[in-house]
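The other protein chains are all here in position, but one chain of the complex has been omitted.
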């Protein structure tokens, strides 16, 4: 039987707190398109979490949320600087360019998904030209695609030169809570100068939902029209807001993220294959040759090989120590 | 206190059968992006309902579902023929043109949202030209924006000449179940030659979900890539499929639709304002001057004025006879 | 034999001054992409003509020039207000929406192609909403599609309320010189608050060329990249600039425009069919039933029926009194 426990952090269902709030939100009538009380409450909780004034919208898709943000920051003849292995760069079937009408993605290198500062500097130093798409935005991901965490200082060191050159800043927070559980201070986001932030609910253990946080409120004008046209202004908005209420109101989301991180640490500790990246949050990336990978597949375990050649094991709120141990046994057998 | 009971069929929560299936689907791990058992089951149920072979996908947004279908049928320099008051024409903030990269919408007239056959014939008779967007697709809505139902023969009379001219056919079924409860035979859809169908879950009393039914399977090639790029390939797909399972497996969705239609009939019967359209499904459209409308608003009732000047009262699975009677009283008071 | 003399103002070749400058520009090497001396000279002449500081670019296509300007002023989820019969609205195969990624065109009524002030006011008064494309730009055409001329005061009366609401202003000057020859003061354009202006060279008697005049210089940033991506940054730019040099350096363009207007006046005077619009510039629009139109066609004359039902006879720099008289005879015969 195929096992998806470690295939991704989107293979588990929703955590109890998220589901309970979802069910709770189902009662009675509510205004549609975000004008309801649950949506207002969830937005308040996010503002509280970030200690920041911001407009907040709840949408169904992380792909769309990030692509829409990049389209808001970058015109078609401009480009987004992002890590070459970032989700927005290589894993969205061209969504940023679709929503952004041909905007360019400039891939930058860097260890474990963190953008290299020198490479960024070089990209920023390129003179404007009519013949290339010059950068208008910097897209960051925290935690990164490889589970690494940017500290506040590291983020600041990338954001400052970009801002100096007039770029806007986007943060893909698909796994923001895992970064927070690993020490990243969410209150730093606004002072860091991030303009648009996407907070992933789905991978954090919610039913499908993502929060778009408009920190630069000048960008909020007609944002609902932007979302509507892009198919991301849900009529029954409360169902996208409710899981955030359930997970934020008593801090469950951070407990779940800490658990996922702890499970990854446990797996890393027992891992019979060499680690490809330090384990800082919920993913464990290892070096595994193709025959071993195929044996693991034959044993029923579904996991993914990544762009850097490593194989990823992903933990989530739902991961149990027992399943980590089962996996560890399986890994020993296929080595 | 503001009352949204009749504001739309998206102001109620989900029906019990939908919610139960949603909760049921939450258990355990599942493959993501549509490769799970719940999604397979929901697709089977839809094929059964239509008695048709088809590819089925579950997405979050009806706006996006319809716009993506039109983009699949129509190139940017071509046009979609649709009723001038259809949702795709006037109520999606230009989504078809956004997803379809500038495709044109040609508005056609017709009583109660049904396209007039002569107007369609005229539109189809226009010679191709390099200077206008010539039609490539016909978009139909059943039930229509004004609650009217196309019978099989009426649909066929519009589809046949369009097919003869080489157009593809899209059916917006945001309220397909209301049409079915009013007598429209769902099994006719495939033989009628409809290429792409969107079945609305949201307005039918589900948590947010829409089904895209690819009846012309030649269109299915790389459809997942199309959905992914458009932000409509949900990772936790089961949550979009589950409500269809809950509502279809024992026919609940048609019972709920019949109830909504019955509540509209009850309201129509007691309505102290003149009807603007015959009441065939779940919406009641009336002629109401602005002062009366404002008094109704002041009394707390939230409803909408439509493009044809009429005011809409929308029933849903959740509408109770008591609320119809309360509304009837309120309407008498503001007349 | 088919005669195209009055079919359009794009059926004649280029006027001698334009062609001479084109040939003159052919000598020797020149920097490409607009960095050459001919381009600089043409831009200076246009700034002089308008008595305005502005960035100027020369492009090949009026369709593209106008569409690119609208895309620069309006985001995909916003709309352009324009006359319902304006070229950008109905005669560009959806180019504004293609270049503008789905931007909406809101058609406004008005006599002889001039936008009605009350209709504009109504359009401007609509409250912003997430569900419709709210206006971000006003597009004007002078002379209008039906040959009417806006005076400075009339333009100002439309521009002022639009500016008050935050809209940007685009002027399609495909026949700007005909308007100028009829009295419109080109120096008024900048003070009127027009942000982007397209000056038509092609219809004014040049080899193919259009000037994009960026009056709001904040819009000039990365405009070359915008043009390049849109296929409108010609490598051999001098060939698009030269005709403007030839036609502007001694005022030939206005003499030619005055001639075209005079020929239209002559035709109007002798016209055996009733005029559909006052003849203010170079076009003569008449009421002609279909049988007469077909007889005229059989007699070899190629002209167009317009959206308002009238038939257009277009004069140009090349129109001769003799051809006007020949046409007049033909018209008498088909009446």
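Order of writing sets the labels: A, B and C. Residues in every chain begin at 1.
Methods note: contacts are C-beta pairs under 8 Å (C-beta built on N, C-alpha and C of every residue); 3 or more make two chains touch, one makes a residue touch a chain.
All values reported here derive from a predicted model rather than from experimental measurement.
Checked against the full complex, the candidates C:21, C:67 or C:176 give a single residue touching the omitted chain, namely C:67. Annotation: of C:110, C:147, C:173 or C:234, C:234 touches the absent chain (contact as defined above).
Screening C:117, C:208 or C:272 against the full complex identifies C:208 as the residue touching the chain left out. Residues of chain C in touch with the missing chain: 2-5, 7-8, 10-14, 19, 22-23, 25-32, 60-65, 67-68, 92-95, 98-99, 101, 202, 207-208, 225, 228-236, 239-240, 302, 318.
Seen from chain B, the chain kept out of the figure touches residues 33, 75-78, 101-102, 128-134, 222, 224-230, 233. Mapped onto chain A, the interface with the missing chain covers residues 76-77, 79, 90-95, 97-104, 130-133.
The rule is short, and it goes like this: only the chains that are shown with their structure count from here on.
Separation between the centroids of chain A and chain B, computed from CA atoms only, is 32 Å. Spacing of chain B relative to chain C, judged by their CA centroids, is 42 angstrom.
Those residues of chain C in touch with two or more other chains are numbered 76-77, 101-102, 130-133.
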